[in-house]
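One chain of protein is taken out of this complex; the other chains stay put.
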């Protein structure tokens, strides 16, 4: 029996939810569930968790593109079958984790992974740059201002050495989102790569009538830049459409989300902004938002050298200057953002000065500041 | 010659500004102007400033009501004439300072001051409660929600011992403003006593036509609670007036400022809120706003015992718990506001949770907090 | 489908990081539509612009989400991706898999899709990338019948919940993240599959304040493990760290010489509340001052453990910046025990969720995240709605403006006054 297009509702099953997680636990995980005592990172990418029972679970973490084929997944399955009783998992940052229950099983697993070329780099633990989480970009989405997988590949190639080692002051979370929707935690990452538009939406008056509900398009704009208008379409007919006050537009793209006849993507207008200093964990300091430090870098496929260089520069300036355990944002807050700009050599622009809703709280309302090269 | 009411413009002098300050400098001040080396506080209320020249200027600071008579000023002049070459000054917190140029002249001055009863308490320096700055209250203003001089007298009587000594962890600035206009630095004081209204304005439809420009009254309300309305006055005539949406009113009084026909003062509605933790100096920490910790205490003339007790409780809890040099706001930030409420025993109410313009930035967006008695 | 020249993409086959281009090319041998993925992506690389049209509502019958429609704007050139919808499979909690399960998914996707996936989507779904409209129903049929799996969320509904691995392989899980995640996912199948909310709503579950699933940044409803009693200390192990027998932070800093472990510098001084000290050889913690930030535990996992009275803090309203600016989730329920009742339900958590929903579904505007609704009405109103006692823990600091909304019944004599009576006493 199978799906019968003539009778699509026959035998229908819905709302069964995901399979229960427990069936996928490796035996050592199942047995020691909730009874782990401590862990150790034996080398970059290799974790050991010790259970109260004395059991040990060895995890080998490998970097992985997020966009992967079923061929690659099958290869991962082969490895899991050969070494891990057929179990494997993905982390919240799109790394793959192979688990074995004895130390002796680690080296063969590492050898196997190594034997497969550079498909399975081991790392991403501890004070490293773990996998760069990202979004769709040009591979699938309709609103991106840049690509995702491509930029990430170029960036991770350059930061590779930091993925496979533990030499940073703390974990550094790098993330990319291809538009201001920020599908991911770009707004709270140590280093965030963000696709940004810089041209106001065009209006496709020929298409708008069919595609959009005008009131929704109008109310979509947080700044009220979209207004109703009567215009002529190319057929010369007067139609009800909208107009955009470009002066009030901040290129957020929300109008396009609501109305396909208002595209804003553009080869020259679009590019990348860099934000830094976000964090999620509650460790030591409270969660922090990422802050905009480079308002724009051009889209330069295939390897986005400006973006790669900018990320690397920030990372390495931080690595040299920060204290042990200090996240990027903690470092910048301690030394002061004026010093951040001075040390990284990133030119400060007015674009980094907030003028949105809660802006006042970011203004400097004290005489406390450091003299840097910025002050003539 | 003198003022001639028949010819008011004759001989008119305008825009001459204040007298030049220099003529009022005691000789030692004039001589050492800009050349002071350091200072010392010899005892509470007695400062010594050392000049590069070796000169010394001894200052005796005395507490003073701000509302004072010319009789008292003349008495101050007498003292200045007798001891200080006829010079005297007022501080930015309404204390009086007598200066002499030799140590030997200090004790006679102190004796003289002491000899005049409790008119001239010496103190207000260093880690003390200096004078409580304040505003007009019922003695002069039209918008107060409480009195000023009366409350301050009651509070300073109770805190007197902290005025004449140096036993606090740091200077504590106590201030009072009699309404939300906050004429003074109540919004940035260690302990602030603030007159608050709690009833929406009444509308005097009989008077509004002559007294107010309705559009100004309407636009005065930051929350849009004042709306135009046509109503009957007591003469039964339809007049253009306004109405107030009491649900949206936050009792700021701005409508009354703009329109005398909208009084909001009320014996039961009005009272006092206590704010704490503000500071102005840039020393160690940046300037901080005072924060609302007690939303309301009743007006209880003549001695406002609830307010006096509340201020004293905060001050003494702080004095016991804070570190040397730590201002009230620095202390509360270090221990956490949950501990502030626990230690002071002040009940926490929802009124302390911000819901105005920049409110989001005050919400707790972390799992970091201390368990206190507040959490069941 | 023919191969296209991809000189730009080929550049991404270089370098040490795994190349999705190489992977796509390999997959294309079996699934030639992947040549068109490469081709269209190459075109985007050249044009510096996306070549996907806007949206497109497709789905499986009876579900309002789980599929994101996508069409090429150059379908003639790349017919293999003319339709290129994604299918969101609800991942198993914390993303453990058996190879058998994965192979089943691969086979299904070989049959009905492009062969390309995202492991995983940013919300946590296992995302199957690229299929056609006609394939959707058969795929869904086989998914549910043969794989015993279901779709995740999209649209204005409950999105696929996600959790950290917690107790499965971490010593710090303060509650059972998988169980809560799975149980709620099952409980709310209808809310996941049939959009009924003002906008999207996300659950995320982290076992401790390290928040490895970024719940506080990415979810409308974040449950983050914590404890109420004292950090458990093994003093012998503290000595182990001090003496250099154990490597601090479990070895997380092994790649650089940071000098000998210094408990003062690395732990005591970095404790944000300064509530730790050494008394001789004994490490002391004033737990009443501890904010459970995890730092000391992270640095000395063999010596310190979260307390034994475990539960969670619930924070509400995180979101990305569109439209009002990003929000972290706001601490709403300081402590809740996360436990199942006899019916196998997390009844207390469910109660909290439904209080939020009942209110938000009533007052939330179209496309207004719950965090934005809270911003709009104010935290005090939200706490009232939640029937939560307001505590100082709800705020970083008390308000600094004096603009309190008093209710009529709180004020002696109420709001109604007679201005004529007033004028008798207070003339104008």
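Order as written gives the chain letters A, B and C; numbering starts at 1 within each chain.
We take it that a residue touches a chain if its C-beta (ideal position, glycine included) is under 8 Å from a C-beta of that chain, and two chains touch if they have at least 3 such contacts.
Note that the structure is a prediction, hence the values are computed from the model and not measured.
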item	value
Omitted chain's touching partners, listed by label	A, B, C
From B:64, B:276, B:294 or B:353, residue that would touch the chain that is not displayed	B:64
Contact partner of the left-out chain, one of B:34, B:210 or B:236	B:34
Touching residue (missing chain; options B:8, B:54 or B:210)	B:8
Residues of subunit C (touch criterion as defined above) contacting the omitted chain	47, 49-51, 53-54, 73-74, 321, 325-326, 400-403, 425-428
Interface with the unshown chain - residue positions in subunit A	180, 187, 194, 196, 198-200, 202-205, 207, 211, 234, 246, 249-252, 260-261, 263, 265-266, 268-269, 273, 275, 277-278, 289-293, 295-296, 332-341, 348-357, 359-372, 374-376
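Keep in mind that, in the parts below, only the chains that are shown with their structure count from here on.
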item	value
Multi-partner residues of subunit B (each touching 2 or more other chains)	360-361, 365-368
Where subunit C touches two or more other chains at once, by residue number	209, 211, 216, 224, 272, 291-293, 328
